[in-house]
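Removed: one protein chain of the complex. Kept in place: all other protein chains.
Moving on, here comes chain A:
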Amino acid sequence: MNQFAWWKNLLIALACVIGVLYALPNLYGEDPAVQISATRSANVDTALLGRVQTELDNAGLKPKAAELANGRLLVRFTDTDEQLKAADRVGQLLGNDYVVALNLAPSTPAWLRSLDAAPMFLGLDLRGGVHFLMEVDMKAVIHQLEERYAEDVRTLLRSEKVRYAAVGRSNGGIKVKFREAADKTAAEAVIRDKLQALVPVADDDPLELSFTFSEREINEKKQFALAQNITTLRNRVNELGVAEPVIQQQGDSRIVVQLPGVQDTARAKEILGATATLEFRLVDETGNVAAAAQGQVPVNDKLYHERNGRPILLERRVILTGDYITDASSGIDQQSGGSAVYINLDGKGANRMEDATKDAIGKLMAVVYIENKTETKMVDGQAQKVSSTVEEVINVARIRDRLGARFQITGLDNPQEARNLALLLRAGALAAPIQIVEERTVGPSAGKENIEQGFNSSIVGFIVVALFMIISYRVCGAISAIALAVNVVLIVAALSLLQATLTLPGIAGIVLTMGMAVDANVLIYERLREELRLGLSPQAAIQAGFSRAFATILDANVTHLISGIAMFALGSGPVKGFAVTLIIGILTSMFTAVTVSRALVNFIYGGRKVERISV
């Protein structure tokens, strides 16, 4: 009696072995490493490995190991000093085509890695780093949509030779004014035919047409803006050199950016949130700037200001926007000694630039620096978002020759600004401004302390609970202590396998689970004692104790699981982190407290004559 079939024991042992295997990587530490990945056309290959190794040899640095995997090169070092020196040297060697980032690479042995075993993924509160939640300004997206369609309608009506008085944006749509009713009717037909995204709305004015945008068009544009912003943010994060960034969509207008190990949050924020781009326009040298400053701007011009505040008139027509820029780097202008940004254009951009400048030799061209800012302002105690656009003319230069695919611009205040602008032009512009709505930064020392405290409380928690069980239930208590240890191993293995993020509240969840996991054992043992008191034989009592307690254990755990799932589904941040380990802990504890303990009890007491049970 009370013996498991051999295959049952084997299965339990197998589960435990698998648990140990996948929990094992967490015991090996981490190596300080330098991670090199390609940004654009560059390749990560053995040639690169060779270059890096020679450079490190020359610098007298001895890497512990270097490996090529998943399109990136990982060079491990024995200490952080060497790692930092190496990152510096390699960064200078490789320049803009590669991202050189500091990383802590898990030193999981190869045989474990071949099983896909990896250590747990630690949350930012444990490893240090920055977490940003960014919101895409969807109002700006609609604004852009209005502007684009106003332009489309103008072009369409012009090409269809329908006369109109004005096309303008209205709140969330566009408005077209006519001089004659016949034009209106003609325009209505043309627009309905060619611009399906525009939905007519009732307009009382007989000489006016009003449109809004179709639901589909708005959603498409919003999704596009979000996707585009995620791509741009990813490029920018790459430029910052972060080893394992997380950039994810959250909800329908937000993006989560997590940068483990980043310390200079000020620069990270500046780069991520910036919406700077450039526009090239010709200067209207004949226009009356003084009159324009009074409000009389010529029809085809737009009034701008230079950095020193001087007004300047530029043509409405844009020669080129930042979208055509394929590469940009910063440097020093040979002639003036000031900061400069060197720009490369793609083929289309180069053609446009050539066309525009070949007829304009001798004229002045202006470089307009555009930055969108969104700020939260408190108005009457209410938070309100205010978008503003800064448009400055940073450089005016006479076109001496036809410009092509490569040229430089000057007029930036300092090298830092030139560097940032070059970076932003490389990474691409954001489709819509974004705003940081949540930030959580944890310094490296704080992260280290959190891990230590979490680890210590887990160890102490385990010892205290295990001792208490052994004192209360002696041999059976010791069995539940072993089951508890297996439980912790399984939780760690499950977290490692799922690559779920372990946070400090998650560790709290594990400690709490330890306290509550033994509940199943308590239920079983109390039942066992009761059955023994009722006069059952030890073997029958074991049988009855385990089987009677099971229904109760199931009910108790299911209700507990319901609250865990509610937390996971609806909670955020620490609530979610806690829920993950709680749910895993409930599931594994069902297995260990019932099955593993039963196997051990069977092993000790089963299949022989037993006088008394130590419980």
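Keep in mind that, in the parts below, contacts are C-beta pairs under 8 Å (C-beta built on N, C-alpha and C of every residue); 3 or more make two chains touch, one makes a residue touch a chain; residues count from 1.
Assume contacts and distances are computed from a predicted model.
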Chain left out of the displayed complex - its UniProt protein name, from "Cell division topological specificity factor", "Sugar ABC transporter permease", "ATP-binding cassette domain-containing protein" or "Protein-export membrane protein SecF": "Protein-export membrane protein SecF"
Hidden-chain contact residue, picked from the options A:201, A:227 or A:464: A:464
Touching the absent chain when the full complex is considered, from A:340, A:502 or A:582: A:582
From A:225, A:421 or A:523, residue that would touch the chain that is not displayed: A:523
Positions on chain A where the hidden chain makes contact: 125, 132-133, 135, 263, 265-266, 269, 273, 373, 375-378, 383, 435-443, 445-446, 449-450, 453-454, 456-457, 460-461, 464-465, 468-469, 471-472, 474, 504-505, 507-509, 511-512, 514-516, 518-519, 522-523, 526, 529-530, 533, 551-552, 555-560, 562-567, 569-575, 578-579, 582
